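With one protein chain removed, the remaining protein chains of the complex are shown where they sit.
On to subunit A.
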Amino acid sequence: MTPYSRASMTQPAAVTDLIHERLAPFPRDHFLSAGDLNAATVPPLLDLADAFVDFNRQSSKSLDLMRGRTVMNLFFENSTRTSASFEIAAKRLGADVTALSPRTSSVAKGETLIDTAATLNAMKPDVLVVRHSASGAAALLSQKVGCAVVNAGDGRHEHPTQALLDLLSLRRAFGDVGGLSVAICGDIAHSRVARSNVALLSMMGARVRLIGPPTLVPGDADRWGCEVFHDMREGLRGVDVVMMLRLQLERMEGALVPSTREYFRFWGLDREKLGWARPGAKVMHPGPMNRGVEIDSDVADDLSVSLIQDQVEMGVAARMAVLAALSARREGAGA
């Protein structure tokens, strides 16, 4: 039994009404970082996302909240799940979606990000969803275009919709995230998911721990207001949630960790290590997973502890909430 079976109880028309009732303008023109939200603006956004979860479980999944609006997916970095998630979210809201994946190589050869932005801006999109390998790229774009910009990951800086969907998953699993103890484990240093999650979880009153080898945890991460551990047994003791991060396999080349098998031995999540957490603790992973590197399949696929599939489902709903709210703000502003 899933913990949120109430979806099936709601009638289709009632869900749509609920969405309209909960839809409020996004607090900012763009969604670039977790810091664009605050403790007051997050809960209504999650409430809206909750309604979209119910909506998405119906057989007919078409709304007209963004009819006539154009959403451009601009992914300079390879992505399957995030770009698909945004595309589905926008389509279900009735928007027209164009997906572009300019290869970074051709951009490096001449056209700058600003040129690309100016070109696309001239086509008058309403929302630009952007992923780029450089930290700050989404913020830079937002200064140069007339549409709303959603950061779908900029370098190692932020990935705010991931943090929002993680928060949605946690709230649905635990009811309230205030006071939850969440351990984020692995390659913190290079992770935008970690940065956005630290910001958003702390904002909502969760206690965040960071666990990883010293080469993968920034030396000053304790100044983020997190507890830092290098030992999994110590770090996982009593936590409610274990959020694993993907270990990029190229990290092996930079002498950050010696091998995948050594990494798995000390920082990979298996049944034994999970046993150090609080009984009933949940496991998360932003995907895609390196099975046998940072997480054991035995744990990842155990639906009694793993929220990983839920995260993917919540991703569409959370992004629908963000897109709909940004669109509502533009309508409110007469755009």
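The rule is short, and it goes like this: a contact is a pair of C-beta atoms (placed from the backbone, for glycine too) under 8 Å apart; a residue touches a chain by one contact, two chains touch by 3 or more; residues count from 1.
Quick note on the criterion: contacts and distances are computed from a predicted model.
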Discussion item. Tell me the UniProt protein name of the chain this structure doesn't show, selecting from "YeeE/YedE family protein", "Dihydroorotase", "ABC transporter permease" or "Superoxide dismutase".
Written reply: "Dihydroorotase"
Discussion item. Touching the hidden chain in the complete assembly: which of A:62, A:112, A:215 or A:259 does that?
Written reply: A:112
Worksheet entry | Options A:69, A:131 or A:156, residue touching the unrepresented chain | A:156
Worksheet entry | Residue of A:25, A:44, A:102 or A:136 touching the missing chain in the full complex | A:136
Discussion item. Just checking the interface: what residues of subunit A touch the absent partner chain?
Written reply: 112-114, 132, 134-137, 139-140, 154-158, 189, 192, 195, 218-221, 223-224
